[in-house]
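Following this message is one structure expressed as structure tokens.
Here we show just some of the chains, and they stay where they sit in the whole.
Each chain gets a letter, A, B and C, in the order it is written, and its residues are counted from 1.
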Amino acid sequence: MLTFKRLSIEDARLLIAGAAEKARDIGVPMCIAIVDESGNLIAFERMDGGKTSSVLIAQDKAYTAAAARKATHEYNAANVPGSLAFGIHTEAGGRISSVGGGLPVIVDGEVVGGIGLSSGTPQQDMDCAQAGIDYFQGKRQ
Amino acid sequence: MLTFKRLSIEDARLLIAGAAEKARDIGVPMCIAIVDESGNLIAFERMDGGKTSSVLIAQDKAYTAAAARKATHEYNAANVPGSLAFGIHTEAGGRISSVGGGLPVIVDGEVVGGIGLSSGTPQQDMDCAQAGIDYFQGKRQ
Amino acid sequence: MLTFKRLSIEDARLLIAGAAEKARDIGVPMCIAIVDESGNLIAFERMDGGKTSSVLIAQDKAYTAAAARKATHEYNAANVPGSLAFGIHTEAGGRISSVGGGLPVIVDGEVVGGIGLSSGTPQQDMDCAQAGIDYFQGKRQ
């Protein structure tokens, strides 16, 4: 039998709060998705003004980061013609994202969930995702 | 040009808070989805213990209620063999739900969004969805 | 080699005009889809106030009526438990509709397209679809 750790809804709210604060700082309303260690959605917020196309993109970034235990910008770096990983972004029914903005959430060396942001540039999405993780790591019990 | 009203993220949080309070009262952790007037997700929370299969079901109930401007239990009543509406639950790519638990959110006679609950019995889902709307209507500005 | 007849865009506009006039008469803004003899979309209009969930439903009704050369309410009658056709509404990737409101368009005994309506009750959808065909048959060259 296996035992897992997984983000709680309280943890998910901390991740969203930290990411949303950064999004307000840079003036870009975001879609923010938090998933568990298996990639299933725990919490989601579309800030007023976030893009409707980003509703799914944010979730897919979070899914990719948690389920594949890899930041989406790392897949981006590998997803170039000639690389053996090229084409990874259409796998898993198209849910694998190779666009920057998805990060795994790691506690005690274990991936316990993922965060995905979408509505800004990939770099803005990445910065806000990181801000969510930083805030969570500072506040969690 | 047409003009519309749509739930804000603050509105969505009120709806979730009211539904979650009822879910705690009855001891059933729920997935709670809030969508805008077109059916696009604004906010989502899976309470600790909510079912992973309910992640999509809650969203589809909310989508149906808002986009079709009809409670999912009303579709349920019409979705019986011999009724001209039979089979409606597989329409729109399978997103139309005829399982109780999705309600339109109405302000000044206009559908401005939808709420969908899943993880309990359909009646429990319906009760919590209604509690979310009652709480929202009492608190909104 | 085979030769086919197919609705033109002018024909499609006549079908929409007739259906929309009836929809205005009964006070129900509709989604109206016209497809060719193969089920591919030729024209679509969402009247102001038509439901967003009906965007796909109207298209699927029109697709079913043209591609299967059968009114969706005829599938409805056959789609009952115990009938050998039961479950037909989930076929073809879920695009087969057994909800009233889709009619084939027939010229010289040949199916040349289909019309699908959605946003009202199935009976209202059926009445408006028929009005579209009546108008088209009266006006076409």
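As a convention for this text, a residue touches a chain if its C-beta (ideal position, glycine included) is under 8 Å from a C-beta of that chain, and two chains touch if they have at least 3 such contacts.
Bear in mind that the values here come from a model prediction, so they are computed numbers and not experimental data.
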Query raised in the report: Given 3 placed copies of the single sequence, how many copies form the entire complex?
Result: 4
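What we mean here is this: only the chains that are shown with their structure count from here on.
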Report task. Determine the shape of the graph in which chains are vertices and touching pairs are edges (line, ring, star, complete, other). Result -> line
Query raised in the report: In degrees and to the nearest 5, what turn takes the CA positions of subunit A onto those of subunit B?
Result: 180
Report task. Report, in whole Å, the distance between the mean C-alpha point of subunit A and the mean C-alpha point of subunit C. Result -> 42
Query raised in the report: Which integer distance in Å separates the CA centroid of subunit A from that of subunit B?
Result: 25
Requested in this report: Find the geometric centre of each of subunit B and subunit C from their Cα atoms only, then give the gap between the two centres in Å, rounded to an integer.
Outcome: 29
Query raised in the report: Listing for subunit C: what residues touch at least two other chains?
Result: none
Report summary line: subunit C residues touching subunit B in their complex are 48, 51-54, 56-57, 60, 73, 76, 79-81, 89-90, 94, 97-100, 121-123, 126
Query raised in the report: Across the complex, what residues on subunit B touch subunit A?
Result: 8-9, 12, 38, 40-48, 52, 55
Query raised in the report: What does subunit B use to touch subunit C in their complex?
Result: 2, 38-39, 63-64, 67-69, 81-88, 90-96
